[in-house]
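Entry: chain A
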Amino acid sequence: MEFEPELVGFLCKWCSSAGADLAGVSRRQYPSNLVPVTVNCSGRVDASFILKAFKDGADGVLVSGCHPGDCHYTSGNYKAWRRVAMVKRALEEFGVNPSRLRLEWVSATEGDKFASVVEEFTGEIRELGPGPFNHD
Partner candidate 1 sequence: MKLTDSDQDLVAEVEELSGENLYACFQCGKCSASCPFTDEMDELPNQLIRRVQMGDRRVLQSKTPWVCASCLSCEVECPKGNDIPAIMEAVREIKLRSNVDETDLRDLDTRGLPEIALVSNFRKKTG
Partner candidate 2 sequence: MTENKKKVAAYWASSCGGCDVALLGLHEKIVDLLENAEIVFWPAATDFKYDDLKGYPDDEIDITFFNGGIRTDENEEIANLLRKKSKTLVAYGSCAAQGGIPGLANMSSREELLETVYTKTPTTHNPEGLIPSEVSTRDGVELRLPGLQERVRSLEQAVDVDFFIPGCPPPPNLTQKFLGALLEGELPEKGSVFAGERTVCDECDREWKGKSISEVRRPHEVEIDPDVCLLDQGIICMGPATRSGCGAGCPEVNVPCKGCFGPPAKVDDQGTEMLNSLASILQVGEEGKGLEEERNILSGLRDPIGSFYTYSLPSSIFGGRVDDGGKDE
């Protein structure tokens, strides 16, 4: 059977989760591999959430927030940007392909973009194979 990646997506409530909702409203189909965790702001995403998701067996992690300048809380997404950069660096050192972690800006009007991001990410991780703690 083909490898089906398990993906966790941290979506900010105001932009990206609303964007994911819009994808639904427009019935835009995309793979069901990513399960969304809605958080208030992408700035709420702690580096440890990402590492724990991998530790729990995730093959890829998406962090998605409002576009730069559009954060509902003005600047949380910039923190997310830096934390993701830092975690990517750590992942690399730990021997994990940093492409398993992805940061995207998806606004509430970008349903199609959200779907494309999930589609693309799922494909990419399917290519990469199972994550560091998923050896089954």
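Candidate entries met the following condition: all candidates are chains of the complex that A comes from, given by their letters.
Rule of thumb we're sticking to: a contact is a pair of C-beta atoms (placed from the backbone, for glycine too) under 8 Å apart; a residue touches a chain by one contact, two chains touch by 3 or more; residues count from 1.
In this text the structure is predicted, and so the values were computed from the model without any measurement.
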Within this complex, chain A touches, out of 1 or 2, candidate 2
Please give the residue numbers of chain A that touch candidate 2 in the complex, ascending.
46-48, 51-52, 54-55, 59, 68-69, 74-75, 78-79, 81-83, 85-90, 93-97, 99-100, 125, 127-135
